[in-house]
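Only one protein chain is missing; all other protein chains are in place.
The block that comes next holds chain A.
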Amino acid sequence: MTKLIEIKALEKSFGKTIALKNVSFEVNSGEIVGFIGPNGAGKSTTIRILLGLIRADAGTATIFGKDVWKESVDIHKRVAYVPGDVNLWPNLTGGQVIDLFLSMHGIKVDKQRKENLMKRFEFDPTKKCRAYSKGNRQKVALIAAFSADADLYIFDEPTSGLDPLQERVFQDCTREVLAKGASVLLSSHILSEVEQLCDKVAIIRQGEIVESGSLSDLRHLTRTQITFQTQEEIKGIEEQPYVHDLIREKEAIVFQLDADHLNEFLTFIQPYTVLKFESAPPKLEDLFMRHYETVKGGD
């Protein structure tokens, strides 16, 4: 596997505000990596450095092995980008802008594919951009991106203005480019989207990558929700160090279990005759919430 994106110890401040403290992660070819974190954590800053729009203070960032600042033009020939907030020239039509973007991309345009994408996104290219809603402006950027045969797609909250049906279209299109061997960096707030699409995630918080790895690896780091019921009343479970947020419902007990202490927990409850036992696999949301909560705690 070759490394498409390689970021090492990236730092960036804007005046007194430190945006990135220490950001390192990589995206291998053929992979789709979810880039998640709370607002203001540094997602867009990292992406803008990757695109050569702003310059890092320290650290290195390369795409296709090339320096993102110095060789941005060469890199961009093989990269398609969709920002979260798309603004366009008000007096041009959506169709004109798509064609303009594609012509500047220098990649051979597949007309059929473009038309096809417009149909799938239910997009009317004949209106002036000033008449488009946020979602429709985003479609302009998405259609331009997916019409281009890029090796790397960078998405910064690409579906923030789309309805759920269009979100599905986006996911399908993303799977299609992945199937063709392209790689994707997807920054998103919609965790279900990341969970469904991504092999790996990188979680950023306050300018630092706090978790990164494959989703299945990360699940070990998190907690599983356990719902269980015993015949005899169970005592002392609250005191166990691996038990969190315990709630006693009518008959059942619900709590969060540290995933790596499953065996200890099973041994602990065995004597009480277990009547019911349910375990829900950790969601990305739980993983994410743990980091959100620490942010709140830090305030």
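Following the convention adopted for this analysis, a residue touches a chain if its C-beta (ideal position, glycine included) is under 8 Å from a C-beta of that chain, and two chains touch if they have at least 3 such contacts; residues count from 1.
We adopt the following convention: contacts and distances are computed from a predicted model.
Trainee: I notice the complex is incomplete. Of the names "ABC-2 type transport system permease protein", "3-oxoadipate CoA-transferase", "Spore germination protein B1" or "Indolepyruvate ferredoxin oxidoreductase subunit alpha", which is the UniProt protein name for the chain that's not shown?
Mentor: Protein name of the absent chain (UniProt record): "ABC-2 type transport system permease protein".
Trainee: Among A:Leu4, A:Ile32, A:Leu51 or A:Leu117, which one is in touch with the chain left out?
Mentor: Of the listed residues, the one touching the omitted chain is A:Leu51.
Trainee: Would you indicate which residue among A:Ala141, A:Val184, A:Ala202 or A:Leu218 is in contact with the undisplayed chain?
Mentor: A:Ala141
Trainee: May I ask which residue of A:Gly37, A:Pro83 or A:Pro158 touches the chain that does not appear here?
Mentor: Hidden-chain contact among the options goes to A:Pro83.
Trainee: Can you say which of A:Ile18, A:Leu100 or A:Val274 touches the chain missing from this structure?
Mentor: That would be A:Leu100, which touches the missing chain.
Trainee: What residue numbers in chain A mark contact with the hidden partner chain?
Mentor: Missing-chain contacts on chain A: residues 14-15, 48, 51-55, 71-77, 79, 81, 83, 85-89, 91-92, 100-101, 103-106, 141, 154.
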